[in-house]
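Excluded from the complex is one protein chain; the other protein chains are retained at their positions.
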Amino acid sequence: MDNEARFSALNLVLPPAPEPKGVYTPLLKVGCFIYISGHLPVNNDGTLQRGKIGQDMDQDAGKLAARQVGLTILATLIANLGSLNRIKRVIKVFGMVNATTDFEKQPYIVNGCSELLVEVFGRENGIGVRSAVGVGSLPENVPVEIEAIFELNEE
Amino acid sequence: MDNEARFSALNLVLPPAPEPKGVYTPLLKVGCFIYISGHLPVNNDGTLQRGKIGQDMDQDAGKLAARQVGLTILATLIANLGSLNRIKRVIKVFGMVNATTDFEKQPYIVNGCSELLVEVFGRENGIGVRSAVGVGSLPENVPVEIEAIFELNEE
Partner (left out) sequence: MDNEARFSALNLVLPPAPEPKGVYTPLLKVGCFIYISGHLPVNNDGTLQRGKIGQDMDQDAGKLAARQVGLTILATLIANLGSLNRIKRVIKVFGMVNATTDFEKQPYIVNGCSELLVEVFGRENGIGVRSAVGVGSLPENVPVEIEAIFELNEE
């Protein structure tokens, strides 16, 4: 089964692909790689999810926020590439979690995004390397920001 | 207009290219890519700008500090490559902002660097992907640290 078929079968609702909030592009093609800017959790109505994990929301809400970041990244991929079938695999995910300084479950949070990528790209190609860390603060006080690198299929 | 011509027209004063503060090199050429280590805001007299944004300085001072990091990166590029015309484009900027935990304007801060890169490399090639995040602390308590990846022209 291919990426688009898996994506369709999931019946996911994607948020709008975000406009840049500064001097950057959300996606850049570099040879056969796609670099993805840090993405925030955009709701389906275009607003941002807000809150610090361990203070304003618990870890399960945080994991859902990371899944929403993943949906936002998918929206950017589709808006720029046309089809998810152009993606060969996930290379890297870097998950930055806006949490209190005693928070210890960053990998649990970022799994919200990583599990979505596996649902769409499959176990073989949906799992790349990853770092999950707790940052001090994030733009608009969102709970999670995630950047990524994907590899494209040969054309 | 090429990078060197734009750079000259800006009449910028660059700080000295920084020596490494640990076991790393400020710049590494990897095929047609230039990896840039995390750079700090070096003043033109070689000292470092210090302070946490939201506590010791406001966001406009922080944005100027990010511009100074950009000037420091330009100093490293010129010291190592000879000419900015060897640069084809900006691939990625990763901006790490030393701010209080309630700070929300990291993209505004990092724009200080990104806008400089656009002035020098142009709109087409000066804008890459980017993440802007708030970190807990930075070396020597500088307000911003930025790392980057550039692509070189074919030679």
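All chains are identified by letter, namely A and B, in their written order; residue positions are counted from 1 within each chain.
Assume contacts are C-beta pairs under 8 Å (C-beta built on N, C-alpha and C of every residue); 3 or more make two chains touch, one makes a residue touch a chain.
Here the structure is a predicted model, which means the values were calculated and not measured.
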{"item": "Selected residue (touches chain absent from view) among A:4, A:56 or A:115", "value": "A:115"}
{"item": "Residues from chain A at the interface with the omitted partner, ascending", "value": "91-93, 97, 99-108, 110-111, 114-115, 117-118, 127-137, 151"}
{"item": "Absent-chain interface as seen on chain B, which is shown", "value": "21-28, 30, 35-38, 52, 94, 96, 101, 135-141, 145, 147"}
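Note that in this section only the chains that are shown with their structure count from here on.
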{"item": "Interchain centroid distance [CA atoms averaged], chain A/chain B, Å", "value": "25"}
